[in-house]
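Only one protein chain is missing; all other protein chains are in place.
Letters A and B name the chains as they come in the text, with residue numbers starting at 1 for each one.
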């Protein structure tokens, strides 16, 4: 650590951290990372491709992370196939997220027969229900509510005012941001004349390891069985996941998406912002869906679709162009009608 | 109760519970309900129609709930016109939602001149403002905030981290899921040059009996008068109800719908997911609106509409088909133009 309290590392250490090739002074001291324009002489920056070469040359950064084809830049370099990933890892290394103080606040409520792991942090105004299990190094920020018989794995962080309801299961290294609700009742009612009778929602939500969920999302418990968010899924803010939905591994669900009941989303799917998906569908692996699309049919693996109702992204792009010229097309048709009528009249006579 | 702690009922009791006709052994012991594929020999399942006959015959269920036309199935039966409703009622009977422990937690704040009904449950970290009235058997889970002069009827449940602001009125048997806000200010501002001056929102929200509201919804108070959710309405998650909106009895509002200020929604209306409705409209009784539709005009009773802007659902389906063939139509037009020009040239000459 430097004398002013800023952490410093050598370029060599950082190259090793990200598995990159070092070119230049391995003892160069680096105190952080920043964008090309903001970086200072004691900071590291990154260049993802040749497009950014002018900014790279103009940058004050003391060293750069670059892909192999940019190894000729005249600065100390860390060379790696994925400079953005290396940047993320080094930024993460320099700026660890602070944990709340260890221990259990006296202003928290801890129910009966709760099992607490080692080194947990439980802030004031937290509620932990009976028979709940918390893994090691779990952090519960102020206002978090955890119901009864909940299981939470190691190294999981729940930000302020998160609600986890009874019997849900949360894995290791899961992060859930403020205001999100996990385990609210699914929206299920049986018609009874003009009115509706509630179908009890007796299933759970299971969230696997390494999932991150944004703020103010809602993930409903299953009617029976489980709503299931699989390993590595990343969910943005204000997303709605209905009962019995499955989101496959490493999916990306952008803000304000809604997925209706019992739909199964495959692995490595990307749903862009404000997409809506109706219920009981199968979305195949590696599907990508454009922003604001409406999905009303199952989609085979690997497709990219857009629009509402969604069609192939390529066709949708064509349609968008034609749509912007619809008035013109209509004029063409009216014009054709006139000309044709004239010919018909001439031929008749 | 069976020796292992599982509740058991006779088929005869369950038939009486749902007002169904019993066929077979009335003393058959049943310990729960499940889907056709999951049900065990000691469980009851249900068949809504002939389509599911193969699964019904293959099911291990000890008995079935069926409609009258399936009375020939060779199992003990409960025969009823609405098997799904009977299933919901029996599931509900076997799985009552647990209430929090009776009484008022010492970690709750109860304001001055609060009137508490009999058998209320108030968990830790709850806030109840001055002069608020809670009916009998009201359950307030952890983190619930209730303002001053609020009225809450009997048997109403507020899940964790629900917020009810000053002077709102909530009926009997209302359920509100976590994170929902009732009584936030309506979005009303008067233009003042380039800036905006806030119009005080001095009205309230009134929620009538038997309403259920999902998680992380927002229901704004009226500018003056009331925003009104009428008896039996069911609202899914992340729904926005603006100031002075009225939602008529037994309406179904699916997730992520937004209804703008002063719009009146009739009885038995269904708004599917992500629908947006502009302000000051009248949506007639029994109207149904397809997912992601945008409603910018009032809709007469009984119509089914889709699209943005919405048109009749039938026309919308036609349009969707044509839209997917727009590039083809455009080619036809260009082709017609060419052929017509050729004829015109020939005729001219």
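We adopt the following convention: contacts are C-beta pairs under 8 Å (C-beta built on N, C-alpha and C of every residue); 3 or more make two chains touch, one makes a residue touch a chain.
Not measured: the values here are computed from a predicted model.
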Which residue of A:185, A:236 or A:315 touches the chain not shown here: A:236
Selected from A:7, A:58 or A:320 as touching the chain missing from the view: A:320
Among A:35, A:103 or A:302, residue touching the chain not depicted: A:35
Hidden partner chain, touching residue among A:62, A:129 or A:142: A:142
From B:38, B:136 or B:185, residue that would touch the chain that is not displayed: B:185
Sites on subunit A contacted by the missing partner chain, in the whole complex: 34-35, 38, 82, 84-85, 87-89, 91-92, 95, 97-98, 105, 107, 123-125, 141-143, 159-161, 175, 177-179, 210, 212, 214-216, 232, 234, 236-238, 249-250, 252, 254-256, 267-268, 273-274, 291-292, 308, 320, 323-324, 326-327, 329-330, 333, 336-337, 340, 343-344, 347
Absent-chain interface as seen on subunit B, which is shown: 107, 109, 125, 127, 143, 145, 147, 161, 163, 165-166, 179, 181, 184-185, 187, 189-192, 194-200, 202, 216-218, 220, 224, 238, 240, 242, 256, 258, 260, 274, 276, 278, 294, 296, 308-309, 311, 315, 318-319, 322-323, 329, 332-333, 336, 339-340, 343, 346
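Operating definition for what follows: only the chains that are shown with their structure count from here on.
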Where subunit A and subunit B are represented by their mean Cα positions, the distance between them in whole Å: 27
